[in-house]
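Every protein chain of the complex appears in place save one, which is left out.
Then we have chain A:
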Amino acid sequence: MNKNRKALALLVLAMASASAGAVAPLDVLSLPAVQGAQAQHAVLLGITRAGERLVAVGERGIVLLSDDNGATWRQAGVPVSSTLTAVQFVDSKQGWAVGHAGVVLHSGDGGESWNLQLDGKRAAAVELAAAQAAADAPRQANAERLVADGADKPLLALSFANGREGLVVGAYGLALHTDDGGQTWTSWMDRLPNPRGLHLYAVAQQGQQLYLAGEQGLLLGSHDGGGQFSALTSPYEGSYFSLALEPAGGVVVGGLRGNLFRSVDQGVSFQALTNPIPISINAAVVADRQLLLVNQAGGLLQGAVGSDALRPVALPPGAPLLAVAKAADGALVGVGFAGPQRLAAGATAPHTSIAE
């Protein structure tokens, strides 16, 4: 091939890319979240407390902050625009959020600003490096697929024990751990007895006890803070979406079609809880000795810690709930398909029929 032809070909290529690419391709990892009034009505998937403040995360990289217990919200700046699925703060300043495209975001200022610590591509590279180091051929092949797919897999849950140590888990068995506050990440995919690469939907930790729940009845537990995991005997074959640990050591898992189980022996055996509504449990949280569960229809269930009876809570009219948290003033604040919503403070008050 002569030089002219090459030059011509390059020119044509350049022109083609110039005309077709008058617009740059979009990448949620480099596009910051759009700031706007519509964020107030965004689909929000997670909510937590950072000191007195409430922090909620959701679609399109939206993070909302409320300093008045959920009455008003403002949007924080976020460097990515993929859906954020979960958020946790270890104190009033330090917190992490995880989401689609494998993002892990860190905030050191109570959610005001966020920086990207990990994304799906880097996570895949970490896993591939680990697989190569371990010289594990099947794992390596799997990791190469991860790299080839790019950042299309979500992280779905996270659990930080303190400002340094944390575990993030997600779809297809994705699991990464940090012990330096997110500076560096280690793949834990090999530690988890999850040979089919099932989605990991929930993670919870109390001292050295660490539990994971996921697709198709997947239940994993570790009694040494994550050193070693073992598969727990699942009482149910359907998927689990939520995990909550009770102060006395009870482990509650909730899943498809409203199935709910509690273990009081660190996962050795599970007993079914009575749930009057056969709708999947998407979120579970323990607050003020109350177990709060949000189901897929957006309804809220409540029961005393340790009790096996659950009662639906009457909610003010509004869009279906997806997650709840307790504000500093004791009020329940929910997030859902149309943004945050401060629920009646009385929802947990003794005069409602819920408290036992």
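To be clear about the criterion, a residue touches a chain if its C-beta (ideal position, glycine included) is under 8 Å from a C-beta of that chain, and two chains touch if they have at least 3 such contacts; residues count from 1.
As a working rule, contacts and distances are computed from a predicted model.
Asks: Name the omitted chain as UniProt records it, choosing among "Aldehyde oxidase", "Molybdopterin dehydrogenase", "RND transporter" or "PepSY domain-containing protein".
Replies: When "Aldehyde oxidase", "Molybdopterin dehydrogenase", "RND transporter" or "PepSY domain-containing protein" are compared with UniProt, the left-out chain turns out to be "RND transporter".
Asks: Hey, which of A:Val34, A:Val147 or A:Ala328 is the one touching the hidden chain?
Replies: A:Val34
Asks: Among A:Asp152, A:Asp224, A:Asp265 or A:Asp288, which one is in touch with the chain left out?
Replies: Looking across A:Asp152, A:Asp224, A:Asp265 or A:Asp288, the contact with the absent chain belongs to A:Asp152.
Asks: For review purposes, identify every residue of chain A that touches the missing chain, sorted by number.
Replies: The missing chain touches chain A at positions 19-23, 25-26, 28, 34, 36-38, 41, 43, 45, 59-60, 82-83, 85-86, 100-101, 149-152, 154, 156, 199, 201, 215, 237-239, 241, 256-257, 280, 282, 296-297, 322, 337.
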